[in-house]
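Pasting a structure here, questions to come.
The complex appears here minus one protein chain, its other protein chains still in place.
Here the chain labels run A and B in written order, and each chain numbers its own residues starting at 1.
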Amino acid sequence: MAAFFDMGGYGGFVWPAYAIVAFVMVGLWTMSRRFQRTSSDELAALNPRTRRRQQEPNDET
Amino acid sequence: MSSFIAILSRDLNLAYRQGMDSVMVVMFFVIAVVLFPFGVGPEANILARIAAGVIWVAALLASMLSLERLFDADYEDGSLEILILQPITLEIAVAAKVTAHWLTTGLPLIIAAPVLAILLNLPADGFAVLISALALGTPSLSLIGAIGAALILGARRGGVLLSLLVLPLYIPVLIFGVSAVDAGLGGFPFKSHLLALGGLLLATLALCPWVSASALKQALRS
Partner (left out) sequence: MIHRFANPTRFVRLADVIQPWAAGMTFLFFVTGLYFGLFASPADYQQGETVRIMYIHVPAAWMALFCYTAMAAACGTALIWKHPLADLAARATAPIGACFTLLALVTGSLWGQPMWGTWWVWDARLTSVLILFFLYLGYMALNNAFDDAERGFKASAILALVGFVNVPIIKFSVDWWNTLHQPASVLKAGGPAIHASMLTPLILMALAFKAYYLWVLLIRMRGEINAMKVRALRMRQVQQADMADKVAAGKVG
């Protein structure tokens, strides 16, 4: 296990690389998701007719 | 052709009457270069080594300085809309304005460059290459810059935005311009670098007026 994390002495380079990729990808996904939510809330607030459509199940993916 | 000359002489007249523009650009160029001996120290060897790069980078920034107003004044006062209604093609008008820009900024920079090269101890072999590289490179800078100047019309914080858009596109000119001088100093053949600069100039000459004209049309349509 320790050998796995050590990565032949290169653990200090391999793991930060994977960590940064994970951080950026999860961060971008979260921000995109938040953007979608806020924009759809904004739209619903502006247009009362769409308010019911927002609650359809297909919004949940 | 007559419309090209008409627009060119109009822009040159305007620049001449406002007077200060070319002087300001050259002053910026000189001051920016003069900062380097303070920054890296006055050692002649180091200055001679970096002279070509410093002069090129300063020329890049200086020629970008006056780009913001290339189309802006005409856009604000509505003469761009009159220009678009004229029977001449907009590409010719853009080419004329770019030529005027080069004559009022690029050319003074080329004239000022040898003095700065002396201040930075550029070896004598480098002068001719530096001048010819600048002569081939600065028109490309004006041409590429015209695209940026057309794209930012009506934008918020246009000046800062312009530098963000244009500087990455300037990098090829910078690379070949500096490597030509370095090759000349090292006693290597520098013709291929100058040919590359000439090729860049031809490519930008063919593409940039066309792209800036379509950017101008977009700006006026909205």
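Heads up, the rule we're going with is that a residue touches a chain if its C-beta (ideal position, glycine included) is under 8 Å from a C-beta of that chain, and two chains touch if they have at least 3 such contacts.
Only a predicted model underlies this, so the values are computations on that prediction, with no experimental measurement involved.
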Contact residue for the chain not shown (choose from B:I5, B:L35, B:I82 or B:L164): B:L164
Contact footprint on subunit A, counting only the chain that is left out: 7-11, 13-14, 16-18, 20-21, 24-25, 28-29, 32-33, 35-36, 39-40, 42-43, 46-47, 58, 61
Absent chain, residues of subunit B that touch it: 147, 151-152, 154-158, 161, 164-165, 167-169, 171, 211, 214-215, 218-219, 222
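In this text, only the chains that are shown with their structure count from here on.
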Between subunit A and subunit B, centroid-to-centroid distance (C-alpha), Å: 43
